[in-house]
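Working notes for the structure below.
For this view, one protein chain was removed and the others were kept in their places.
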Amino acid sequence: MVYALPNLTDDSYFITLMIFSGINAIVAIGLCILMGSAGQVSLGQAGFYGIGAYASSVLSQSFGLPVVISMLCAAVISGIAAVILAAPSLRLKGHYLAVATLGFGEIIHIILNEFGPGGPSGFGDIPALSAGGFVLTTPAHVAWVVWGILLLLMIFSLNMLNARPGRALRALHGSETACNAMGLDVVGLKIKVFVLSAVYASIAGSLYAHYVSFISPSSFTLFHSVLLLMMVVLGGITTVWGGLVGAVIITLLPETLKAFEELDVLVYGLILTLSLLFLRRGIVPIVTAKIHSLLVRRNA
Amino acid sequence: MLEVQNISKVFGGVHALVDVSFSVAEGSLSALIGPNGAGKTTMMNIISGIFPPDKGSISFKGGVITRLSPAAIARRGLSRTFQHIELFAEMTVLENILVGRYIKSRSGFLAAGLRLPFVRTEEEKNRAKSLEILASIGLEGKADELASNLPLGEQRMLEIGRALATEPSLLLLDEPAAGLNIRETRDLGKMIVRLNTEREITILLVEHDMDLVMRISTSITVLNFGQKIASGKPADIQRNRDVITAYLGEEDPSC
Amino acid sequence: MMNFFKATLAVTLLLMISVSFAAAQEPIRIGAILSVTGAASFLGEPEKNTVIMLKEQINKAGGINGRPLEVIVEDSKSDETQAVLAAKKLIERDKVVAIIGPSTTGESMAVISTMMQNKVMLISAAAGTGITLPVKERYWIFKTAQYDMSAVEAIYYELKKKGIVKVGIITITTGFGDAGRKALQEIASQYGISIVADERYGPKDSDMTAQLTKIRAAGAQAVINWSVGPGQVVVTKNWHALKMGIPLYQSHGWGSKKNIELAGKAAEGVIAPLGRVVIWDKLPEKHIQKALLKKYVTEYEARFKGEPGQFGAHAYDAMQMIAEALKKVGPDRQKLRDYVENNLKNWPGAGGVYNMSPSDHCGLDKNAFEMVVVKNGDWMLLK
Partner (left out) sequence: MLTVFLQFLFSGLTVGSVYALVGMGFNIIYNATSIINLAQGEFVVIGGLLMWFFLESCKLPFLLAVALTILSAGLVALIMERLTIRPLKTNDLLIMIMVTVAVAIVMRGLLMFKFGKEPYSFAAFTEGDPLVIGGAVIQLQTLWVLGITGTCILALYAFFNLTIAGKAMRACSFDPTAASLVGIPVSRMIMFSFILSAMVGAIGGIAITPISLMEYDKGPMLAVKGFCAAMMGGLGRGRGAVVGGLTIGVLESMTAGYIHSGLKDAVALLILLSILFFRPAGLFGNAAMQRLKGH
C-alpha cells in the first residue's frame, strides 16, 4: 500500500478504508490477546462486535444518550455477555471452545434478526460520533478518532501484556498446571481476558455503527468472525501488532483485488491459502525475526 | 508445619495410598521416598490440591487444606515443582520467575494497562527480586533466554527458582534430580540445603536418588505400595529391614 | 513469498490506476454499486449485465450528445460495509455524476448518508420503503424498484376479490423477506384480512414442511410466501407435496422462468404479482411498455443466455433515467437530480410507468404489477 499513499491522503475513499481497517484492527488486537496470549479460541467475536453496534445505536438513538456514554454502556453489556459465555465455557478447550463461541455468535445473530430493531432489514439514521457537542461529520475526523482509539488500546494492551496480567495470560497458554501451582486464579484470568476482548470488539462495533449510521444483522455473522480470525492468524497471533497488520491487510486486500473482477474471490482465497501455507507464523513475527537476524549479523 | 493424616486414595480399584500419615516439621528438610509406584507422586498431588483424597485430611500451618484448589494452597505459601517439567516454555527465564511473583503483587488488567504509578514501582521491585532469585540459582546470565532453550539441569533450577519467587514457607520438590548427571545432582543438593538453611524454607523432597536423599535430608518417610513402612532419621532408615526388603525387589539398596 | 506479494500488489495497483486514467476522450462517468457476488448476487448479476448492455448500446448510438458514457460497476459483495466503500470510491475517486444501485435495501440504506453528504444522486434498485421515505431526508435518493407495499396490495386486492380472509404468511429472514413481512402485516386489516400464521425460514434452509404444516393447522385459506432465491422453490415443492388444498401466492421475486423449471409440476397454480418484464410477450401490442420490454428482454436473452427478470428491469430503468437526464441537462449533479424528480411523468420503463415528483421518489404503485399464475409450465395473466 505504501506505493499508493502519497497521492491518496486527501481521498475520502482511502480515508474510509483506513477507518474500516482501524475498526477491524481494534477487534483483532482483542482477539490476539485472547488467542495468542491466553490461548483461547473464539469463533464468536462478531457477536460482541454486533452487541457493541446494536447496543450503542439503540441507546443513543432511542434513549437519546450521548454517543460516548452509549458506547461505554454497550461495552459493559458486551462485557456481561462475555462473562455469561466464558463462565461455562472455561472447562472447554480447542474445538469444543470453538464450537461454544461459534454457537454464541450465531445466537446473537439470531437474536438481532428476531428482536433487533428493524429485524433482518436493519435500521438506520444512527447518530454520528460526537463528544461534548462536537459532532464528527467528515470521514477524516472519524479516521482520527478511530485510529486514536486504536492507538490508545494498543498502548493499553502492550502495557498490560508486558506487566503482571499479561505474563499471567501467557503463562496460562504455556501450562495451566504450573499456573495453578503458582497460585494464579486461572478461572478469573480466563473470564477477564474474554471480557477484555469482548470490550474491544464492542468498542469497534459501536464505532462502526456510528460511522456507517446503518446496521443490519448481516454484518455480524459467523463469516465475520472467521474473517477476524483470519486477520489474526495472517498477521501473527503472538503479538498484538500481528492483529493490527492482519486487520489492515484483510481490509485492503479485497479493494486491491477489484481489478480481478469476478475472479477476485478466487484470488482472495488463493492468497489466503498461500499465506497460511508459507507465512505460517504470521507476517509480523516473521518480519521481526528477519529484521532481528539482520541486525544480529550486522553487529557480529 | 504440614500434617498429613490418614490419607487414602483409590484409582480405578488400585489402592494408591492407604491410610498414610506423616508430618513435616517447620524448618526441616524432609524426604518422601519409596520404590516406583509407591504412591509418592500421588501424595504430592494430593498435598498440592491437584486432586482430593478419598479419606483423610491435610493441614498446613494449622489450617485444613484438604479440599482447597491448587491455587488457593499456593497462595497459603505452599509451592511446588514438577517431576515432568512444567515451565512456561515460550517465555523467557526472567518472565518465568516473574510469573512466580504473581501472588506477591497486585496490579490488575486496568492498572497495568494504564501503567499507574504503583504498577511501575511494583514491576521494578519484582524485577529486582527476580534477578536476585536468578542469581541464587545460578541463572543470572540467562535472564532473556527462552525457558525451552535451557538444558534440563537449568530447567529444573528454573522451576525451583519460580517456586521460590512465590516466597513459600513450604516447598515441595518432586524428583528434582530426575535426568540430571552426577555433577548437576551434587550442585542441586547443595542448593537445596542452602535454601533450607539460609532462606529458612521448609522442604519436602520426593526423590529417587537415595544418595542425594540420605546426604541432605533431616527426616525421611518411606512409602511402599501406598503404605507407610518407615519414618525417621536417614541413618535409621538405612538400617530398616522393611525398607531394605522393599527396595531389594527393584533397586540396589546399598545406597 | 514477499516478492510474490509485492508483485501482485504492484500489478493490481497498476491495473487500478490504468483503469481510472484511461479517460482520454472525456467520457461522462456514472457509477453502479451492485451485489454481483454474495448472498444477493441473484439481484446484482442481471443488474450488472443490464447496465453493461445499455452502456454499450448508448455508446454505439453516439453516446451522450457525442460524449461516451462510462459506467463503473462496483461489486458490493452483498455487504453494507463494502457498499459504503464503493460509494465513497465512486464519488471521490471516479467523480461520477450519479450512482445506480445498490441492489439490496440494507446496502441502499447504508450508503444514503454518504450520498446526502456528497450531494450525488442515487437511483437504488432495491424496494425498501425507507430508501425514499421520508422524502425530505432523501433529497438525493430515488429508486426504481416498486414498493413492497405495492406488491402486497396487488395480492391482497386479489384475495379480497376471491373472498379470502385468513392467510398464513411465510417469509425469509433476509431484508427482502422481512420488508415483505412488515408490509403484509401493516395493511392486512385494510383489506379485511387476518394473518393466522406468521412463519419464517433462513436463506439456506432446505425444508419448510414444518412451517407450512403449521399454517395449514392454523386454518389459513391461502399461503403467501415472501422470498427470493431457492427458498421460494422449496416452499413451492413442499406446498405441492403436502397437497395443502389452499392457493400459494408468491412475492414479485417469483418472476423467473428458472423457478418454474426448478419447481417443475409443483409450480402449477402458483400466483404472484409480477412486473411486466417477465410477461411482456403476453401483453397486448398497444401496451405502453410492450415495445421497450420486447427489445430489452430479447436482446438481453440473446446476449446473456438468461432472463433479465424483475431485478434487471430496476437497473434498466435507473440507467435509462440517468441517460435521458444526461442528454437533457448534461453532467451536472444538481441538474440531473432535478430532472429526474420533475420531468419523469407517465414515463414508461421496464418496471412500470413512472410518475416521479418531489413527494414521490419512486413513482410506481400497484399498477406496476400484473397478477400472474403458472399454467402448463408458463406464465399466464390472471383475469
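Letters A, B and C name the chains as they come in the text, with residue numbers starting at 1 for each one.
Rule of thumb we're sticking to: contacts are C-beta pairs under 8 Å (C-beta built on N, C-alpha and C of every residue); 3 or more make two chains touch, one makes a residue touch a chain.
Just so it is clear, the structure is predicted and the values come from calculations on it, not from any experiment.
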Among displayed chains, the one left out touches A, C
Contact with the hidden chain, among C:Lys243, C:Lys286 or C:Lys383, goes to C:Lys243
Missing-chain contacts on chain A, rising order, are 35, 41, 88-89, 91-96, 98-100, 102-104, 106-107, 110-111, 113-114, 222-223, 226, 229-230, 233, 237, 262-263, 265-270, 272-273, 276-277, 280
Residues of chain C touching the missing chain are 37, 39, 41-42, 45, 173, 199-202, 204-207, 209-211, 213-214, 217, 229-230, 233-234, 237, 241-243, 258, 262, 264
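Assume only the chains that are shown with their structure count from here on.
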Nearest to the mean of all protein Cα atoms is the Cα centre of chain A
If chain centres are mean C-alpha positions, then the most distant from chain C is chain B
Distance between the CA centroids of chain B and chain C (whole Å) is 73
For the pair chain A and chain C, the C-alpha centroid-to-centroid distance in angstrom is 34
Chain-centre distance (mean CA atoms) for chain A and chain B, in whole Å, is 42
Within their complex, chain A touches chain C through residues 1, 3-4, 11-13, 16-17, 20, 113, 118-122, 124-125, 137, 139, 208, 212-216, 218-219, 254-262, 264-265, 271, 274-275, 278-279
Within the complex, chain A is touched by chain B residues 48-50, 69-72, 74-75, 79-80, 82, 86-91, 95, 98-103, 105, 107-109, 112-115, 119, 122-123, 126, 162-163, 166
Chain B partner, complex, touching residues on chain A are 156-157, 159-160, 163-168, 170-171, 173-175, 177-186, 192, 196
